[in-house]
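Missing here is one protein chain; the remaining ones are kept as they sit in the complex.
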Amino acid sequence: METTLVKSNFKSEEYFINMGPQHPATHGVLRLLLTIDGEIIKKVEPDLGYIHRSIEKMCERDSYQQIVHLTDRMDYLSSHINNEAVCLTVENALQLELPDRVKVIRTILSELTRIASHCLWWGVMGMDVGALTTYFYGFRDREMINDIFEETCGARLTMNYNIPGGLMFDIHPNFVQRTKDFIAHFKTKLPEYDTLLTGNVIFQKRTKGVGVLSKEDAISFGASGPVGRGSGYSCDVRKHHPYSAYDRVTFNEALKTEGDTFARYQVRIQEMWEAMSIIEQLIDNIPEGEHKVATNAVIKLPKGEYYQKVETARGELGVYIISIGTKNPYRLKFRSPGFSNLSLLNHIAVGGKIGDLVASMATLDLVIPDIDR
Amino acid sequence: MTNEALQNLINSWITDLEFSEEESQFLNITVTPEHLHQLMSDLKSNKETSFDYLFCLSGVDWQPELGVVYHLESTTHRHSIVVKVKTADRENPVFDSVCDIWKTAEFHEREVYDFFGIKFNNHPNLKRLFLTDEWEGFPLRKDYEDEINMVIK
Amino acid sequence: MNISLNITETIQEWLIGFMPEGVASILGMSIVALIYLAIFAVAGLYLVLLERKVAAWFQLRIGPNRVGYWGLFQTMADALKLVSKELTGTVKADKFLYNLAPYFVIISSLMALAVFPFTKEFQAFDINIGIFFLIAISSVGVIGILLAGWSSNNKFALIGAMRSGVQTISYELSIGLSLLTMVLLTGSLQLSEIVETQKEGWLILQGHVPAVIAFMIYMIAGTAETNRAPFDMVEAESELGAGFHTEYSGMKFAYFFLAEFINMFIIAAIATTVFFGAWLSPFGITESIPWLGVFWFLGKTLMLVFLMMWFRWTFPRLRVDQLLTLEWKYLLPINLVNIVIMAIIVWLNLTIKF
Partner (left out) sequence: MSYISDIYTGIKTLLTGMSVTGKYFLTSRKGAITQQYPDNRSTLKMFERFRGEVVMPHDENNEHQCTGCQKCELACPNGSIEIIWDRGIDEATGKKKKFIDKHIYHLGLCTMCGLCIEACPTDAIVWAQNFENSTYDRTQLTKVLNRPGSKVKAGVED
């Protein structure tokens, strides 16, 4: 019989597909060049730069106070923590001793930011795997935090509340009560997140064993934040290099060893609980005192190199300033967590289906301005 | 490991290294481009140093030199180090790629290439990352000029 | 009340009064078809509105509330907007198939409506292979989706269309088998007879355990058949953007959209007819007023439609391979066992009859 005929009749062909820059799952203007065989992903190549503003170059012409507001526009979901990172670098360089009040308030606000960011992520994660309703539940809770921020800082997203030397102004008198109300509210709503999505059999099937990242790869790819911790890599900057008031609170670093999408999901849910516990430890005893220490109107950093890392909602944000003693930084580099986390997307998505790519991308929690800077 | 111990250990591997702790919170090592890859793979593989986490890779224009700064941390020993490499060749600056040692370097080196024009040997996919392929010049260099897109105060 | 709801015969008798019989019957059929078309085009629009309202309430929103009181004319306005929009297309699309596809989808879903017994008399076409007709017609729609995806010259659309093919072929089995389970009880494929048998109790009660299992399988497979979440692999907006109708706009898109909702209605209506006694009122409370059957039929159908909406706004989407696992490893074997159980129950006369 002619067996050659059977062989040549069936051949599969890889094809190329353009995911983004306008695509619902890429959360912004990320463009992925996918090479696909049927539904199986063979290669993912991110194409970046659609909203690159060259913040690093802009920083070289701005004064240190002015740099802070630019960082709002990087990872806009944890803008307060970004501000804090720059302020801490400048304060460390100037060797300013901050009042306890500033440290505690910064920590509380950072954790609120983290919850807000994770709320949004949870909603979007649900949406990416097809459960649209989660989006609205996530936003409902996030909205309360936004109100807290709006009352105290005056803005909902791009806070710019930190200045080198402290806070721009003191917290609003309602701040403590509102935060307590939110914690009480969120403690009833967070278990609902679990019943609605975490426990759902479809969701577990979609996420378990998908996008597996081993611990060695996580370290090698420079993964940080929940992505690294989902792989069992203890990388919480708040634990290892405490800043602000993190050295005076007790909290557990959320760690999972599975390294799959579901582990990263659980780490974030766990982090929301931990963030609430940190806030509860601090909210009742905010020390009295000044909300800032006076700095010169023109800040000049001593000649040298300064590096400060903080833990944003997405991972480790590093600020690397080279100063030559002028009022502008000579070179300022942001080591953004999203950039490193994106670089491992190809590694974890290859071999999966399109749906897996979307699910694992959702747990990388990419914010494109953070990557593009 | 303390900075001093690190300095003594690393100094025994390669000769012409410059160590400095001034003006920085880390131990700074300046290495020549020829020894860069050798030093980096030693730093990663040596049991006592085991710098397995490259947490920041930045290109710097020191004028006139161009250079790259590597921030390394060990996740087991929790010590950090900074490695710097410089070249005076502004036309065609080339270093060895470290993306076979740390995978994260692949993207970071592409970023450095994009903004500083520093090329990396043995990089699997060295092309522009953020800017378009036909972009002229390297924006983060200090001598870059663009009268339309740059606002200088 | 003495309104004759048997519209096909009424219209034909009226027409025969002044024209030859052949012409009258053709004309009569056309008139009935037009009436159905008008009714269900509007009903489809209101299903869209219902979906939007239900979704809003699940999501702590208010939903459409601007056009008309309580947003009642919102979807009408949307339809008007869609009619007036430009029909765009891709350059290298297969023009003939590209234009044909929406009609395939909408016509196949409208055809299925003909056989539903809204009351004892209000049934356009009482064919003796009713269930068979429904299953056959409801699977024609997938050809339209495949054509749309293939001819659009868009890879996202193509992936969507291929997924749709896989999905429909698989889940057709479950739909057919679960309905077949119930046919064991009735012994007939004719819908009017199926309803007759249910005067002794709705089939879901008559067949008790296996009937409930069959109903669950039917609802799952039916949701998959209409390409709705959690089985909306075809559209999967977070993966494929819009799936097979990516390149359609204006009224052609509206056909796809409307067909999805009419299909949902059809799936629910089949379930109503086969499991919940179609127009029969519970315990025969309104037996003396036959036209109330429409109310009962629509009431039951809308309850099931609501159930499907509840699924959609709660569950995440399955992955394409899990979709097939669910069908071939779970639904199909259970279904086959279920048929045997049902056969034994019918054989041993263990059904519950009132």
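Chains: A, B and C, in written order; residue numbering restarts at 1 for each.
Throughout what follows, a residue touches a chain if its C-beta (ideal position, glycine included) is under 8 Å from a C-beta of that chain, and two chains touch if they have at least 3 such contacts.
On a predicted model such as this, the values are computed, not experimentally measured, just so you know.
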- Message: I'd like the shown chains that the missing chain touches, ordered by label.
- Response: A, C
- Touch with the missing chain holds, among A:17, A:168 or A:269, for A:168
- Of the candidates A:26, A:179 or A:200, the residue in contact with the absent chain is A:200
- Touching the absent chain in the whole complex: find that residue among A:158, A:214, A:277 or A:346. A:158
- Message: Out of C:14, C:103 or C:330, which residue would touch the omitted chain in the full complex?
- Response: C:330
- Query: In the full complex, which residues of chain C touch the absent chain?
  - Reply: 54, 56-62, 65, 310-311, 313-315, 330
- Note on the structure: Omitted-chain footprint on chain A covers residues 62, 65-66, 68-70, 72, 133, 136, 139-140, 143, 147, 150-155, 158, 160, 163, 168-169, 172, 192, 195-197, 199-202, 297
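Assume only the chains that are shown with their structure count from here on.
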- Query: Among the remaining chains, which ones contact both chain B and chain C?
  - Reply: A
- Message: Using Cα averages as centroids, what's the distance between chain A and chain B in whole Å?
- Response: 25
- Query: With chain centres defined as C-alpha means, what is the inter-centre distance between chain A and chain C in Å?
  - Reply: 44
- Item | chain A residues counted as touching two or more neighbouring chains | none
- Query: When you check chain C against every other chain, which residues touch at least two of them?
  - Reply: none
- Using the touch rule from the top, collect the residues of chain A that touch chain C in their complex. 15, 17, 23-25, 39, 126-133, 135-137, 140, 196-197, 200, 202-203, 205-206, 353-356, 358
- Task: Provide the residue numbers of chain B that touch chain A in the complex, in ascending order.
- Result: 22-26, 28, 52-56, 58, 60-61, 69, 71, 75, 78, 82, 102-104, 106-108, 111, 115, 129-132, 139-140, 150, 152-153
- Item | For the chain C and chain A complex, residues of the former touching the latter | 55, 58-61, 155-156, 159, 229-230, 232, 236-241, 313-322
